[in-house]
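With one protein chain held back, the other chains of the complex are shown just where they sit.
Labels for the chains are A, B and C, by order of writing; each one numbers its residues from 1.
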Amino acid sequence: MRENGLAVLVIGGGPGGLEAARTVAALGTPVVLVERRHRLGGTPDAEHYAKLTHHFRDAEEALGELIAAVTSQPLVEILTRSEVTACEGEVGNFRVTIRTPEGMQERTVGAIIVATGFQHFDPGRETQLYNYYSFPDVVTLSDMEAMLKAHQVVRPSNGQPPERVAFIQCVGSRDRQIGNEFCSKVCCGIASKQAIEIKQQLPNARVFIFYIDMRMYGYWENELYWPAQEQYKVNYVKGIVSEILPKGDRLLIRGEDTTMGRPMEITVDLVVLSVGMEPSSGTRQMARLLGIAQNKYGYIEAGGPSGLDPVATSRPGIFVVGAAARPADLDDTFATAGLAAARAVAALRQAPVAAD
Amino acid sequence: MDPSLKKVAEVWERETAIVEGMDISGPWNRMFGQRVIWDYSPDLIEEIAQLPGAESFAWCYQCGKCVPVCPVDVVGDYGPRKLYRRAQTGINLLDSPDLWLCTTCANCLRVCPKLVDMVQIMPAAREHAMLTGRAIPAELQEALENTAIYGNPLGQPARKREAWVKDAGVPVPILHQIQRPVEWLWWVECYPSYHPRGIDASIALARIFNALGLDFAILGREEKCAGDSQRLAGERGLFEMLAEENIRTLAKYEFRHIVVTDPHALNAFRKHYPKLGGQYDVWHYTTLLARELPKLQPLLTKSLPYRVTFHDPCYLGRHNGEYDAPRQLIQALPGVEFVEMLRCRENSYCCGGGGGGMWLDSFAAGHQRRRLSEERVLEAVSTGADTLVVCCPYEVSRFEDAAKSTGVEGRLRVRDIAELLAEAMGLIGEDAA
Amino acid sequence: MTQRIAVLVEHLEGQPTDVTFELLGLARRIANTDGASVQAYLFGERVGHLAESLPADSVTVVEHSALHHLAPEPTARVLAALLPADLPRLLLVPNTSLGMDVAAWVAAALEWPLVAYCQALEHRGSRLVATAQLFGGKILADVTLDERPTVIAALAGAFAADAVNPGAPGKIERRDAPAELAALRTRSVVLERPEAADVDITRAEKIVAVGRGIESKDNLELAEQVAQALGAVLAASRPLVDAGWLPRSRQVGKSGLKVKPKLYFALGISGAPEHLEGMKDAELIIAVNKDPKAPIFGVADYGAVADLFEVSEALLERLEG
Partner (left out) sequence: MTIVVVMEQVPDVVEELAIAPSGTDLDRDAVSYVLNEYDDHALEEALLLAEASGDEVVAVGIDTTGELDQTLYTALAKGARRAIKLTGDFEGTWLSTRAAARLLVPVIQELGPRLVLTGVQAPDDLDGQLAPTLAALLGWPHASVVIGSELVDGVVQVRKELWGGITMTLELELPAVLGVQAARQAPRYVPISRVRQVMREASIETREVEAPDGLVPAVTTLRVPEQAGRAEILTGSPAEIADRIIELLRARGLL
């Protein structure tokens, strides 16, 4: 085994990038971490997440620990407000150009980890899905996260706490019309988590979750879904809502209760759209720039030649983490971050030493 | 006559009828109007779930596993998960006929991933309905009142409880007369003491016990209903009263084990009397006789040319785990050909008599396409059997009635295992039934 | 002075009821033995014309609007006002809905002895002995009457209505309404007749009940005819109701209704215990069944081992022909 002294480039300072950087450094390899925003933390930070699924950890606190673990690591060089603008070369000798506030920098790195994450599905001004842009009291999961974090769960229209809140699942996911034929994986758990938090903050509120089927992976079943139903009296109703109509100053949601085989028309104060995941703009941009394959939805194609490696991209030496490759929860993100770190360090060590 | 009924040509029609949200009122053309669900609320679910024992009502997540195995849903529109959903849409279980349709057969609990336990939920909900002054079906009310007054649901005098003994043709010692310790205290229970077909089985069993030289005695007039079905029908207080009296009575006598005719009594003694201070070693008679097979087998001398099938009583099988003893006894009968029904052992169908169903027959029939007992005898006939063998005293009369009402009376006879054994032992004739 | 045996005349809507004549017959038989006379108390509003049709030696008529339907309080107050002066040996009152209220009230008010549920009244030696039916008819009580004036509340249907007036029509004596009627605390008395459409078998006096022996739904018509001819309502055992041949409101038995009619005429009912439970308290049970071992014969007063269709047709010939 030999060292060539090169660093691993990690693109993205969210949970996946941070964990990858932390692990690479822990393995004794230097890291260059590039983050477009002015600070680390990624989407959970940018969108003011209140609590993390599934241990109800305070998001700020948990991210703070993670960030501290990276910033305190001397082997990690952090470049915020920076972007990778060009990349050439191959494993063991990637020459990348990085635009930093101080100017363009050229670096040679041995391997690259892409942790550019996802963005929330946008219900769309043009499509006016569920009138998100028309009705102030129709919000998304991320809007609700911010309200929960501020302990200010209110109807945006009047600032009053809602008496009745309805979650609509699968907004922007599992939909051929929209083009997102995949399940976003986390929304069922997050809606259930938010429903619990709403009941904790507004014990008298009635919370409904309208769903096609509840996809509760692993422990989310007993840690989120069951407590929400059994302890927090959240009403789960099988049957997705078709439309939302204004009714006085409230909202009428219409759909079919498929279990009962009967139409339903329920008046509520606040509707939360459980919007799914899409590849972030950074993910799409980096994929193009790095010349790695994307799938039809724009996510980075993972799997490698074996099809079994969840962090391998189409280009040797470039690895992908978490939601840049597929809808992913934090478990997936951390698991792939650690794996990508190990693969990157291994690739670095096996690559030929640079000619110069 | 129900005032909401009016006569239209040859049928009676209800003035207004809303069934499961469907308004089926209207003239004879029966146009349906469908009701929109306007609200969901956890309140009615919570009203049930806050009752001690009924917590699991709120756990249902609508997987639907319970519905296909629910014997009531097979003949109607029921099923535990539906109760949860109806409550969520505003139908109060406490005011709904659904409250009285469950037979506590426990088949739903057997398959439920979330352990929603109707065997505990139903008694709690029924008791709550009674305590909150809701009307209960008249048939059930009469059975409960009879039990409170007479110690049996039939409303028969206590003194007559031992009257069958004089027709037994063999000694049936009665403890208050013999005043000596016995090995086996035979708990006869109500239907085997009073109902003519129950008495047939009791006489058969008394003769078998005698032929085996069993040291046994009965309580006779001092015995009161063990009370398990009354408890399940919602009358916990009545059950406790009966149990306390029975425990006091049993304390007066020396015996080593109890043998019961009735699986419901078995269930009460095993699971509920201990909580009230009554600890006994209790056996169902089929378990005892199966143990005695080495002695019994040589006595089974007469060949019985029957093709038989067997109905597992819910409270012997699913509730107390005894599936084999009755089958061992049947298979020991010379000449008998044994066939199983499709639904047998753990997923056995229910006769409809448990959980108070014995005293809700007309009420239940009014909410079902056919009785559970009728469904079962048709299944029995479909096996080609000519004899339906039972070992729970609720079943003989229920299945015989069902055979009549389904028109298979001449093709299917209902016999207690004890009757078949006694017949093979030459202790009773074929027509003793 | 000749002793009198007094009878309270029960009438409904201008007609004396059958039991009135039964009591007058009983009174006559007692009077004949004792050398007493029969006195009828006829109270009502414009009922005086009935007096002549009553086989009594004398008819005491009190007419007042408050007595229109023989309501309990006014009737009892008139009797309580008249009896201390009239002092009959016996006052016979029907043990009916109208009579039972009056008999007990009057006896208590005057502190006279009373024998209720009386099914027989006869001389034993020089004494009169009344026999009362008690404990659901399971026990008879013989009461030897003493010399005091006594009220007898006699069961309807227990005595023969064979009284004839020995001589000319009885003496009719009109009395003024006693002052008590001016201060009544019973107001507004109205009679209502049932609507014909309602059939409540628990309240029917006569029931023709059919069981599986009727064989098919078409044969119900014959049973319905028998019921009509007897003035009875049609009821059934469970299998027929289950089959939908008759509504559930007609079902007798454990899971149906419990009935206690005066007549229960069972056609083709074998008598499962569940059925017997619902009807065994009927006063008179007559059963027709082909099976001599049918358990119904265990509770029936009279039974016929016969074909129910043949017996029904023979009955119809006699009742309608």
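Note that in this section contacts are C-beta pairs under 8 Å (C-beta built on N, C-alpha and C of every residue); 3 or more make two chains touch, one makes a residue touch a chain.
If you're wondering where the values come from, they're calculated on a predicted model, not measured in any experiment.
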| item | value |
| --- | --- |
| Touch partners, limited to displayed chains, of the chain removed from view | B, C |
| Contact residue for the chain not shown (choose from C:Val7, C:Leu54, C:Leu98 or C:Leu276) | C:Leu98 |
| Contacting the left-out chain in the complete assembly, out of C:Gly14, C:Pro84 or C:Gly137 | C:Gly137 |
| Among C:Glu147, C:Asp176 or C:Glu192, residue touching the chain not depicted | C:Glu192 |
| Candidates B:Ala87, B:Met118 or B:Leu144 - the one touching the absent chain | B:Leu144 |
| For chain B, the residues touching the chain missing from this view | 127, 130-131, 133, 135-136, 138, 141, 144-145, 148-150, 155-159, 234-238, 240-241 |
| Touch list for chain C against the chain that is not drawn | 12, 18, 22, 69, 71-73, 76, 96-98, 100-109, 113-117, 129, 132-144, 151, 153, 156-157, 184-194, 198, 200, 203, 205-206, 230-231, 262-263, 265, 284-288, 297-307, 310-311, 313-315, 317-319 |
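To be clear about the criterion, only the chains that are shown with their structure count from here on.
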| item | value |
| --- | --- |
| Category of the chain touch graph - line, ring, star, complete, other | line |
| Closest chain to global C-alpha mean, per-chain Cα centroids | B |
| Distance from the mean Cα position of chain C to that of chain B, given in whole angstrom | 44 |
| Whole-Å separation of chain centres (CA-atom averages), chain A against chain C | 90 |
| Touching two or more other chains - residues of chain C | none |
| Touching two or more other chains - residue numbers and ranges from chain B | none |
| Residues of chain B that touch chain C when the two form their complex | 1-2, 5, 12, 139, 154-155, 195-196, 361-362, 365-366, 397, 401, 404-405 |
| Contact set on chain C toward chain B in their complex | 198-200, 212, 238-239, 242-243, 247-249, 251, 254-256, 272-274, 277, 295 |
| Complex contact set, residues of chain B against chain A | 20-21, 34-42, 45-46, 58-59, 61-62, 85, 88-89, 114 |
